[in-house]
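All protein chains but one are shown in place.
Entry: subunit A
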Amino acid sequence: MRSTFHTLEVGKRGVVAQQTALATTGHNITNANAPGYSRQVAKMAAARPIEFPGMTRSTNPNQLGMGVEVTSIKRIRDFLLDIEYRNQNSDLSTWIVKQETLSNVEGIFNEPSENSIATSISEFWNAWQLLSKNPSSTDLSARTVVQQKAIALTETFNHIASQLNTLQNNLTQRIDVKVAEVNNTVQQISDLTIMINRVEGLGDNANDLRDQRDLLIDQLSTLGNLQVIETDDNYQVIFGDVMVVDGIQPPTEFALANVNALTRGEIAGYVESRDVHVQNYITQMNVMANTLATGKIEVTLPAGSILPPGVTIPGAVMDPTNPRKLAQDTKHTVDGLNGLHKLGYTLQEPATAGKDFFVATGGGTITAANIRVNPEIVDNLANIAAAMRTEQVTQNGVTTEKVLQGNGDLALMIASLAEGKFDYRGQNGAITNEGTFAGYLQSVIAQLGTDSDDAYRMVQNGTLLSDHADRLRQAVSSVSLDEEMADMIRFQHAYSASARVMTTIDEMLDKLINGTGVVGR
């Protein structure tokens, strides 16, 4: 026979279980906005029944219910959706970083505007036109303009190069910071893993700790691509190619040397931005600076030009009376503006051939960072060569070679380099074989625009995809207040009903104890 108080106990279990469920609902509601929180439910199950008690072992198939029991409090979460979200998130973070960098580069180039390199270039060519009209010493202002526009152009090159360099350094610093962030997060994940291990060793569900750990993994997925391997008795995190967390063992440090193994995420984005994108624009600027100064380009030297001593032009027909004088218009390939400048004469007396117009600060190959106007030209305007003709002048029996000051052929030829096609074949990383100088810049800017536009689009798409994955996750895990309110009412009523069972038993016992066997009292 069953116990007198059996149903009282069943009622009590009901009250306790509903109270637990109500508490879980309350926990859900209060955490509705907590990041990373996944809703929890109290799993209720009928308690293990006992055999219907009898005087002897019953042969009846009856079993008596023992009421309800909260078997576990589970969080509702789908780990496959976690993996999907983290993948999308890593991708998105890469593009966000790249887009940011490229938009920075756009800011550095500042095109189209009145004070950009394109403007400096056109003004530089125009200055040579000006000089071609006023090459003589009677008016030095055209020379000043050439000098100043050339300095402005080299400074623009230097400025862009240094800005791109600073950007690269900033990206390196960011990578350092992000690597530190990785290790910080990994440390927290490891700590949590130890705590979870401890709690769950006792048979409990460490729901909130797991939520925190998953949130940290989400954050880590922003920094780089990762893989989580969870088995019944171990939890491993592989970040890039390093197993940073392996159960309760101390975490492995993710070192700077490992960043190249990352294929996605912010760190990979920074590395790619620095080593591919920004580097590309530095290379393009170097190509431009170097080509302007020394790149091969064909010019037509006008008939009557007098070549500086020692200069020979293959295939040129020379004047029979003067072996240095060109008898006819002659096509010739020169080594950039420098090469052309050396074919002409400065204002110096006796006639002196021009020197390199552009030089590299500290010598060596000319790059965007080190290009500058030859200091001799900065110091003395007369050192700018504009003429192609000289004449022998005899005075007091002494013959000197003098420049014909009114000749601006060289300046005119330099100005016409604006329309000429430079050869970029010798330059590493050049985006075209030949083309005008301005055309090359246009290609670089168009490439920058396309890169940046692509990155922007990828950020848009990535945001959609990552939002979508997150929504799928949220659809499973996030707290619905309506749902919780409905549950609350459900549990409240179940609580009341269980309590009512107890009241009923109470009344029955009252009847039994106080209302029976009172005859004759």
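FYI, a residue touches a chain if its C-beta (ideal position, glycine included) is under 8 Å from a C-beta of that chain, and two chains touch if they have at least 3 such contacts; residues count from 1.
Rule of thumb we're sticking to: contacts and distances are computed from a predicted model.
K.L.:
One chain of this complex is missing from the view, so tell me which of "Cytochrome C", "dihydrouracil dehydrogenase (NAD(+))", "Sulfate adenylyltransferase subunit 2" or "Flagellar hook-associated protein FlgL" is its UniProt name.
P.N.:
When "Cytochrome C", "dihydrouracil dehydrogenase (NAD(+))", "Sulfate adenylyltransferase subunit 2" or "Flagellar hook-associated protein FlgL" are compared with UniProt, the left-out chain turns out to be "Flagellar hook-associated protein FlgL".
K.L.:
Among A:Ala268, A:Ala368, A:Ala415 or A:Ala494, single out the residue that touches the unshown chain.
P.N.:
Of all options in A:Ala268, A:Ala368, A:Ala415 or A:Ala494, contact with the hidden chain holds for A:Ala415.
K.L.:
Kindly state which of the options A:Ser3, A:Thr30, A:Thr71 or A:Thr450 is in contact with the chain not pictured.
P.N.:
Of the candidates A:Ser3, A:Thr30, A:Thr71 or A:Thr450, A:Thr450 is in touch with the missing chain.
K.L.:
Which candidate, A:Ile229, A:Val311, A:Ala475 or A:Leu512, sits in contact with the chain we can't see?
P.N.:
The missing chain is touched by A:Ala475.
K.L.:
Can you work out which residue in A:Ala46, A:Ala486 or A:Ile513 touches the chain that's missing from view?
P.N.:
Answering carefully, the residue with contact to the hidden chain is A:Ala486.
K.L.:
Footprint of the hidden chain on subunit A, which residues?
P.N.:
Residues in contact with the chain left out: 32-33, 102-103, 106-107, 109, 111-112, 118-119, 121-123, 125-126, 129-130, 132-134, 136-139, 304, 387, 389, 391, 404-409, 412, 415-416, 418-419, 438-439, 441-443, 445-450, 452-453, 456, 463, 467, 470-472, 474-476, 478-483, 485-486, 489.
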